[in-house]
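As you look at this complex, bear in mind that one protein chain is not there, while each of the others sits in place.
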Amino acid sequence: MNPDPSWRLVAPDALVSRSWDDELVLYNDVTGDTHHLSVLGHAVMTMLASRPSGIALAALVRGIADDAGTSADGELAEVVERTLAHLAELRLATPVSA
Amino acid sequence: MIVAELAAAELRRRLTGPGLRLRLGPVATEIRSPFAVVASGLALLYAKHEVLGAGDFADFRVAVEPPFGVRRFVAPQALFKFDGNTRFRPLPAAQAFPLLEWGLNWCITMHCHQYLIIHSAVLERNGRALLLPAPPGSGKSTLCAALVARGWRLLSDELALVELDGTRVVPIPRPISLKNRSIDTIARFWPDAAIGDVVPDTLKGSVAHVRPPADSVQRARESAVPAWVVLPRYENGAAMELAALPKCDAFMRLVDSAFNYSVHGRAGFDALAALVDGSDCYAFTYGGALDEAVAAFDRFASS
Partner (left out) sequence: MNELPSALLDEALRTPARIANDSVPWEALIASAREADLLATLAARIGASAGLDSVPRAPRAHLIAAGHRCRAQHAVVRREAFEIARVLAPLATPVILLKGAAYLMAGLPPAQGRLFSDIDILVPKARLPDVESALMLGGFATTHLHPYDQRYYRRWMHELPPMQHVKRLTILDVHHTIVPETASVALDAGALFRAAVPLAQATPFAVLSPCDMVLHSATHLFHNEELSHGLRDLVDLDALLAHFGGEGRAFWRTLVARAGELDLGRPLYYALRFTSRLLGTQVPADVVADVARYAPAAPVAALMDRLLDAALQPAAASPATRWARRAMYVRGHWLKMPVPLLAWHLTYKALRRGEEPA
């Protein structure tokens, strides 16, 4: 298994979103679903949107830590990974297949 | 002409013959029914509504009628018919008027997809709309009736008809539906209210309807700009609290409260986003002190 998989958005063109207080609501035209994402979910979605071809997990964690002004420790990495798994369940994000 | 100007005999003649045609905000409906409780309910609760002529377009043609057959002599029942076809199960004949009200709600929510329709009370002050989206039991209708009693204009106690650009709410003023203890509460709080018969033992408990003020009915063509979204929660004896509600939370509550959000897809998202963008959002807890509650709403309306 790839120790540092890359992730991307499933269908960036199908998403419309609105952000208030750093949280995000978004509509996915592929599934017809509407989601409410936390501040972290919002940050992950923003990073994924900025890298259409995919971004490695480690780089994603670093980027989020930089934005938040914290350090990219193991705890953050774990939370980001959980968030990605959740986004994958919602069919918003997917690992980039090798 | 308004319903109050129809003689009782003429009202009955229309209901049992060609149909009574009423304007309900943006929709017009034709109603037929042989039930005396329907005639008296309409006479009292729709007294200020405009009566339309036989040649005017009716969006919906509905009837509340007894079923055919021997059953009617055993335990009288009422059926709701739409375009001549029966909808829903029969209810006891004593519930014929509430059945008409529920049936009309069904007609509007199932067909008026030119709007985004939210399950919400809507009131107005100075052209600005207050939405109270809430599930049953939240005290939404009680609060709505109390605000109307103190001068807020009623747009609807059940259905917010939102234009698809999210910038206007269209009035559909109809009787306010009260349940159980709130019937007495409002009768005390608003002694001048015209309240219809209390109908016991319905699916929703005891039900009674309050007539909307003449001013609200006459101004049914004046839409309003959404300005406040307030999620009410009634909690017996609780201290009143008005707290800011994060807009994302308000947005998702509106999604859950919209009858036809999925019909509109992306346009529905955009409409609700515009609505939330332009509104102050609050969560409101109250323990039954209606004067205090109305004062709180009056305060933010004038700020």
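Residue numbering begins at 1 within each chain, and the chains themselves are lettered A and B in the order written.
Rule of thumb we're sticking to: contacts are C-beta pairs under 8 Å (C-beta built on N, C-alpha and C of every residue); 3 or more make two chains touch, one makes a residue touch a chain.
Just so you know, these numbers come straight off a predicted model, no measurement behind them.
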item	value
Per the touch definition above, residue among B:83, B:184, B:235 or B:256 touching the missing chain	B:83
Hidden partner chain, touching residue among B:43, B:58 or B:242	B:58
For chain A, residues in touch with the removed chain	29-32
Chain B residues touching the omitted chain (full complex)	26, 28, 57-59, 61, 83-85, 111-114, 262-265
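Note that only the chains that are shown with their structure count from here on.
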item	value
Partner chain A, residues of chain B touching it in the complex	246-249, 251-252, 255, 261-262, 265-266, 269-270, 273, 276-277
Partner chain B, residues of chain A touching it in the complex	16, 18, 20-21, 23-25, 27, 29, 32, 34, 36
